[in-house]
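Removed from the display is one protein chain of the complex; every other protein chain stays in position.
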Amino acid sequence: MARGMAGKGFGMPGEVPGWVNYALLPLLNLLAAFVLSGLVILVIGENPLDVLALMVTEAVGYPEAIGYTLYYTTSYIFTGLAVAVAFHCGLFNIGGEGQAYMGGLGAGLVGLAMTGWPWPVVAVAAVLVSALFGAAWAWIPGWLQARRGSHIVITTIMFNFIAASIMTYLLVDVLIKPGQQSPETREFDPGTWLPSMDRALGWIGIEVAPSPLNLSFAWALACCALFYLFLWRTRWGYEIRTVGQNERAAVYAGISPSRNIVLAMLISGALAGFVGVNEILGVQHRLLLNFTGGVGFVGIAVALMGRNHPLGIILAALLFGMLAQGGGQVSFEYPTVNRELVMVIQGLVILFAGALENLFKPQVEALFRRPPKKNEGTRNEGRA
Amino acid sequence: MPDTPTTAPTPPALETRGVNKWFGANHANRDVSLAVPKGTIHGVIGENGAGKSTIMSIVYGYLPADSGAILVDGRPVAVKSPRDALAAGVGMVHQHFMLVDPFTVLENVLLGAEGGVTLAAGMERARAELVRLARDYGLEVDLDRPVGELPVGAQQRVEILKALYRGADILILDEPTGVLTPQETDHLFRILRALREQGKTIVIITHKLREIMELTDNVTVMRRGEVVANVRTAETSKEQLAELMVGRKVLLRVEKAPARPGPVVLEVSGLTVRDGSGVERVKGVGFSVRAGEIVGIAGVSGNGQSELLEALAGMRPVAGGSVRLRGEELADRPGLFNAKALRGLRVGHVPEDRQKVGLITSFEARENAILGHHDDQAYNGRVLMDRAAVLSRCEAEMEAYDVRPRDARLRAANFSGGNQQKIVLAREIERNPDLLLVGQPTRGVDIGAIEFIHKRLVRLRDEGKAILLVSVELDEIVSLSDRILVMFDGRLMGEVAPQDADERRMGLMMAGVEAAT
Partner (left out) sequence: MTKRILAVLANSVLALSMATGAAVLAAPAQGADEFVPAVVFDQGGKFDKSFNEAAYNGAERFKKETGIAYREFEITNESQREQAMRNMARRGASVIAAVGFSQTAAVDKVSREFPNTKFCLIDDKLELPNVQSVTFKEHEGSYLVGMLAAMASKTGKVGFVGGMDIPLIRNFLTGYEQGVKHVKADGEVITNMTGTTPAAWNDPTRGAELAKSQFGRGADIVFAAAGATGLGVLQAAVDSGKLGIGVDSNQNWVHPGHILTSMVKRVDVTVYDCMKTAKDGSWKAGHRVVGLKEEGVGYALDENNRKLVTPDMEKAVEEAKQQIIAGQLQVKPYQP
C-alpha cells in the first residue's frame, strides 16, 4: 500500500513527530507486554502489581541491583549494536551468540596467556583479540553471503552451533584445568582482570556496592558513540547504509555490495565479540561453557526495539537488563513465578517490541498526524 | 468552481465537496470540489504534487480527509478504507500493480473476494463472471496463466477485471499508461471507451496532455492542491491545459539551435550484453556519440535499451564488443569499466529508474547529492565526512535546479517525482561530465519540470558535451535528439534524422518491421 501511494504525485506523506515513533510506540508495546504478563501472573494466583513492583525494585531499587542490571545491559548493548550494524547493511545476523562465544574464547586466551601483565594492557589486548575472533566468526557467513549467496540467516544459525561445538571440545579436552569436573579453564591471574566498577570507582573515591558491572560498560557506551560516527559520519558507513537500503543504487554508485556485506559482518562480529570481554575478563575470570546464555538473541530484540540507533539500543538494552536482573530475582520471592514464567514475560516483551512492533503504529500515527493550525497554511511552496 | 461543466439532472456518479488534507504543514488538498458525471471519462491532471493522487486516495479510502465530503450518486458516503470504497462501487487501478505474480489471473482476481469457505465453488462462479466481463469489455486475458508471465498491458487488464469483479461502477486509474507501449495504450483506451458505453464512470489521473485530449469528456485541472479549472475537453486545448497546470505559458516544443558536433567521445561497436539470467539483451550494437550532440535511442520498453545504458555506465558486465571513451578502449579493462571508475573518467549517468537506482529514497537529499561521489576528497576529512561541504553542495544544486521544497535534510521520498529527478540531474550534470548517459529523464515528471530538464540537457549539449539519451517517449526523443537510433530486440534498426522521424515510420521500426537504409 505504501509503495502504491508513494509512487508519485503524492505530495509529502504526513510525518508524525519523532517522539511518537521513538518513544511512545515502544512504550505502548511495552505496556501491552506487561498487561499480558500481568494476566498470566494473575492466572497463577499472584498479584501482578506486586510482582511488577518487586521486579522493578530488584532491577533498580538498590545499588547492587543497578550494578547487575547495567552488567546485563553491557552485553545487550554489544549484541544489539552487532545486530544493528548488520541490519543497516540489509543483513539479519542471528549469529551474535556464536560470535560472542568466539569473542569470549579470544578474551579467554588473552587472559590465560598474559599472566603478569598490567590490566590495562590485557584489556586492550582482549578488546582486540575478542574483536578479531568475533569478526572472524562472522566473516565466513558474510563471505558466503557475498560470494555464494548462501543465506546469512541460515549460515549464522549454523555457526552458532559450530561455535558451541568448538568451545565444548576446547574446554573439555584442551583448555580444562586438570583435575576438575567442571569444563572450565583455570582462573586468570587477578592482576589481569578487568576492574569491576566498584573497584574502578573506588580509585576515585566513590563507594558503590560490588557487582559484576565492570569497565566494559564504559567501552560499550564508547562503542555506541563510535557506531554512530561510523555509520552516519564516515563514507564507509554511508556505503554500508546504501547497500542496506538499496543494492541497485549501490551498484549504480560504484559501491560494491559484496565488499560492504563482508565489512558489515566483520564489524557486527567484532561488536558481538566484546561480550567476551565483559563476561570472561570482567566477570567470570575464567573461560567456561555457555557464558553467553542467549545474549546474541536478546540483541536482536534490542536492535529492533532500539530502531537500530545507538541511543535506542542503549535504552532497549537497559530495559532488557532490568528484565534479566529483576525477572531473575522475582522467583526468589514468588516460588510460583518460576523461571519459565519469567521467560514468558521476557518473551512477551520481545514479541511486542520486536515481532509486533507495528501493532499500534497505524492507529497511533493517525492520532498524531494532525494538521497544524489552519492559518499557518498560507499558499505554501511545499513546506516550511 | 466557476464553471462546473455538468448540467445533467441526475446527480454526478462521484463528487467531492470541499475536501481538505494536510500533510504536516503541507496543504495537499485545498477545498477540492469536483464532480464526475455518470457514464463519462473524466481526466484529472496536474503537476506532481498538485494533489491529484491525494484526492483520489481519499476517495478510495487510503487516506482520511481532514474535512469535506465524498458523494457517490448524490449520497454522502463515509469512506474509511478501500473496503468501504468498493462497497460504494468505487474501484481503483494503481500505477504499481498489486498482483501476486505466481498466482493465476483467476486467483488474483479472487484474492480478498474468495466468497465462501471452499475455494472451488467461488472459483467456478468467478470464472463465469470473468468470462462475461471479458466479453463485454474486450478485456481478454487467459484466466489460467500466472500473472507474472503476462505482459504489462495484460496485467493492467487483470487489475481492471479485479475492480469490475468487485462490483465497481466507478473506476479510478492512476497514471495507467506510464508503463504501456503505444499499442497497449490504444488497447487500454478501447477498453475504457467500452466501459463508458456500458454506463461505467472512469476517472483517469495523468499528466499526459495528449491522452487527456484523446480520451476524456471532461477534465479537472489541479495546481498546488487546488482545483483551478473544470472544463469540457472539447472546449479546451493542450496549450490551455498546460498553462492551467503550470500557471504560466509553457513551451511544449524544445527550441534548440542545430548541433555543432565535435570529436567522437563514445564509440561502441559489436557490443553484446547479457542480463542476470544469461539471456542476450544487447546483440552486437554499434554507434558513436560526438561532443556537442544528443543521440537518442528510441524503442518500446524492454528491447535492450536499459541493459545497453547500464552496461555503458559500468553497472553490468559486457559480454563482448568494444567500447571506446575518447578513443580509449574500456571493454577489456574492468579496472576502468566500472561505475566508480567511469565517474572519474567524467561520465555522468542519470538512470532510468530514479527511485530504485538513482536515489536512495530513505536518505536525505544531501546524502543523495553525493551518491557515487561520496569518496571525493571534497566531502571527506581524514576519517569523518565533511557535512558542511556536503550540505552546501546540495543546497547550491537545489538552488540552481529550483528543487522544491528547498530542504536538503528532507528525505528523498518526500520530494515529488520532478524534484527527485532534478536532484539526480543536478548531481550528474553539475560535475561537468564529458559524456552524459540519460535514461527516461522525464518519466513521471510534471510539465514544468520537463521543460526545465529538456532545456538543461540542450544547454549541456551546447556546452560541447556528448549526450546519449534513452527514452520510450517518442516525442521526447524526436524533440531532443540530433540523431535518432531505433532499437528493437537488442539490435539497432537504423538511424533517423529527427526531421524525418514521422510517427508511422518510427512505429514500424520500433516494432522491428522495417530497417532504415
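As written, the chain order gives the labels A and B, with residue 1 at the start of each chain.
Heads up, the rule we're going with is that contacts are C-beta pairs under 8 Å (C-beta built on N, C-alpha and C of every residue); 3 or more make two chains touch, one makes a residue touch a chain.
Please read all numbers here as calculations on a predicted model, not as lab measurements.
Counted over the whole complex, the shown chains touched by the missing one are A. Across the entire complex, the residue among A:116, A:149, A:335 or A:362 in touch with the chain not shown is A:335. With the whole complex as reference, residues 28, 31, 49-50, 52-54, 56-57, 61, 68, 71-72, 161, 164-165, 167-169, 172, 176, 178-184, 187, 212, 279, 283-284, 286, 288-291, 293-294, 324, 328-329, 331-332, 335, 338-339, 342-343, 363, 367 of chain A touch the missing chain.
In this text, only the chains that are shown with their structure count from here on.
Centres computed as Cα averages put chain A at a distance of 43 Å from chain B. Every residue of chain B that touches chain A in the complex is listed here, in rising order: 22-28, 46, 48-54, 57, 62-64, 66, 94-96, 98, 174-175, 205, 207, 224-225, 313-315, 338-343, 349, 351, 356-363, 367, 371-372, 374-375, 379-380, 383-385, 387, 404-407, 413-414, 416-417, 444.
Of all residues in chain A, only 1, 3-15, 229, 233-235, 238-239, 241-242, 245-246, 248-249, 251-255, 366, 370-372, 376-377, 379-384 touch chain B in the complex they form.
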